[in-house]
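Missing here is one protein chain; the remaining ones are kept as they sit in the complex.
And now, chain A:
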Amino acid sequence: MPIAPASALPEVTASDQALRRYLHGLPGVDPVGLEARAASLGTRSIKTTAKAYAIDLAISMIDLTTLEGADTPGKVRSLAAKAVRPDPTDRTTPATAAVCVYPDMVATAKAGLQGSGVKVASVATAFPAGRAALGVKLADTRDAVAAGADEIDMVIDRGAFLAGGYLKVYEEIRAVKEAAGSARLKVIFETGELSTYDNIRRASWLGMLAGADFIKTSTGKVAVNATPANTLLMLEAVRDFRRQTGVQVGVKPAGGIRTTKDAIKFLVLVNETAGPDWLDPHWFRFGASSLLNDLLMQRQKLATGRYSGPDYVTVD
């Protein structure tokens, strides 16, 4: 996998005008057609062996998340333990991809995940609103990395984006990327606030041009989070970006994915849009918390032939 150069398409990011012209020159998105395609892929029927594969893959792709004001070291420790061993009754269950916490909980999570291979992801840059000075956002990022974060989930400045300040958003992402160092950078667009699919496509390209390792739908803190349609659109973007630049970028839908059925629909979108290369926790993640227990219950059902119930999986 090639390392992203300073900018994948340097002439495009030379000025605000050049960037605007490029982003507005991307093919438009017909909302009716996009949603129809997402709905049509949602009718795929995933059974037996394919379902077992999908469930394990989905578990291994979860960024197990707690982003509450009420988070405590105890809560984060228990989440970390769950990430490593999601189902204590069945050691064949894969671990999740990462635990996702606020920056001040990174050290706690890191300690709980020591030696497990499960990554620590930290939100940063004045998550979730992103309304802070750049210096604050960068300090937030450096703090998280210093505490041991392997991955940084930043938010873009939606205000600047909606006001047409594409270069400002671009430069901020680049600055955060630099502050994040070797940590992988996930760029959150808050698609619910960008509102149109055209905006989501432009934000996806903007983020990728600025060096995002992952593009991520949302914070989980607004009314509309990940949907099949906006995730499909972002999968088209990473597919096209790799074709154009050779650089592969990951996708992370977050918020609102709660059931196995939903998760499998997203994996179908990955499989039939970006392709099997993205069917890997390195390239696709679910930002979720309650999803894990539903996957575990479905996994038990497949293994034993009967449903257990919420008392047979652990509460976080």
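What we mean here is this: contacts are C-beta pairs under 8 Å (C-beta built on N, C-alpha and C of every residue); 3 or more make two chains touch, one makes a residue touch a chain; residues count from 1.
Quick note on the criterion: contacts and distances are computed from a predicted model.
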Out of "Ectoine/hydroxyectoine ABC transporter ATP-binding protein EhuA", "Aldehyde dehydrogenase family protein", "LrgB family protein" or "Electron transfer flavoprotein subunit beta", what name does the UniProt record list for the absent chain?
-> "Aldehyde dehydrogenase family protein"
Given A:81, A:224 or A:279, the one touching the chain that is not displayed | A:279
Absent-chain contact - pick from A:33, A:88, A:164 or A:246 = A:33
Had the left-out chain been drawn, it would touch chain A at residues 27-30, 32-34, 36-37, 43-51, 53-54, 57, 236, 267, 271-272, 276, 279
